[in-house]
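Then we have chain A:
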Amino acid sequence: MVHRVTNEILVEIRDVHKSFGKIEVLRGVSMNVTRGEVVCIIGPSGSGKSTLLRCINGLAPIDRGTIKVVGFDVPSLKTDAQKIPLRKAVAIVFQQYNLFPHKTALENIMMAPVQVLKEDRAEVEARARALLRKVRLDGKENAYPGELSGGQQQRVAIARALAMRPQLILFDEVTAALDPETVKEVLTTIRELVDDGLTCILVTHEMRFAAEVADLVCFTDGGVIVEQGTPDQLFKAAEQERTRTFLSQIL
Partner candidate 1 sequence: MDPVAAWFRWLDDAHGINFTVAYDAFDRARFLRGLLMTIELSVSSIVLSLIIGAVGAGMARARNPILRGCVYWIVQFFRNTPPLAQLYFFFFGLNSVLVTHGANGLPQPLVGNVAWAILSLSLFAGAHNVELFRAGIEAVPATMLEAAESLGYSRFGTYRHIILPLAFRISLPAVNNNLVNLVKTTSVAYAIAVPEMLYVSNQIWSDSLNVPEMMLLLLVCYLALVGILVRFMGWWERALRVPGFGA
Partner candidate 2 sequence: MSTTLSRYAVAMSALALLLAGSAFAAGPAAHGSILAALWKWTPFLLGGFGFNLVISALSMLIGTALGFALGLGLIARGRLMRAACGFVMNLFRNAPRLVLLFMCMFLIPFKLSLFGTTVPLPGWEKAVFGMSLAVMANVAEILRGAVQSIPTAQWESAESLAFSRFQTLWSIILPQCLKRMIPPWMSLYSIITMDTVLVSVLGVGEVMTLTGEALASENNDRLLLPFYGYVLVWFFLYCYPIGLWTARLERRYAVK
């Protein structure tokens, strides 16, 4: 399914290499993401998918290559202050939700815009409440993460990411830690964001979901992108042997 097609390249990755000690996790990854596009990254564990996401938003430094995101040259941002515009532009949602347990759902969403971006508190609160409504958790403003189910926590995490008004959202296997019933509610939420036109990069195991929402599917293995294409191209007519083997194990 192809969304509003634009030509503006939001993410440009060229020949990125990254090692953890002696283990080379990314061995020359290159890809482009344009505004409005939905990219799904699939592949076996250890293929470097999560690491790639963390390199895109500057959580992990790279050894070689270039990463340009929304006009920022990511490896050149060194100090915390320099990284703030990047953090505004790129949001990430983790597999383990990572909500702050000592704050309510509403406070979790409001914290960063108020304390980091120094925005007006009343404005942020109104936006936060609207976001909770959007992820269908109105009524849970004052609940602590410990009182919410996994799926609810993940949706709060998505709302928290949206509160920064990002141009790009990264999803790192966000449904992997949930049980099947709650997976659906989270995927529905992501789908609504996609329909709103948000640029997304998803690392996921949910192949059916990927087939439905993605504009581009990338298959990674051994630290490189083995093959990429539209869902039809990849799922139905994969060219590479490795891709076919992986898909036959999953589907």
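Basically, a residue touches a chain if its C-beta (ideal position, glycine included) is under 8 Å from a C-beta of that chain, and two chains touch if they have at least 3 such contacts; residues count from 1.
Regarding selection, all candidates are chains of the complex that A comes from, given by their letters.
No experiment lies behind these values; they were computed from the predicted model shown.
*Asks:* All of 1 or 2 belong to the same complex as chain A; which of them touches it?
*Replies:* None of the others touch chain A; the one that does is 1.
*Asks:* List the residues on chain A that touch candidate 1 in their complex, please.
*Replies:* By the definition above, chain A touches candidate 1 via 57, 59, 80-81, 83-84, 87-88, 91-92, 94, 96, 98-102, 111-112, 115-117, 144-147, 160, 164.
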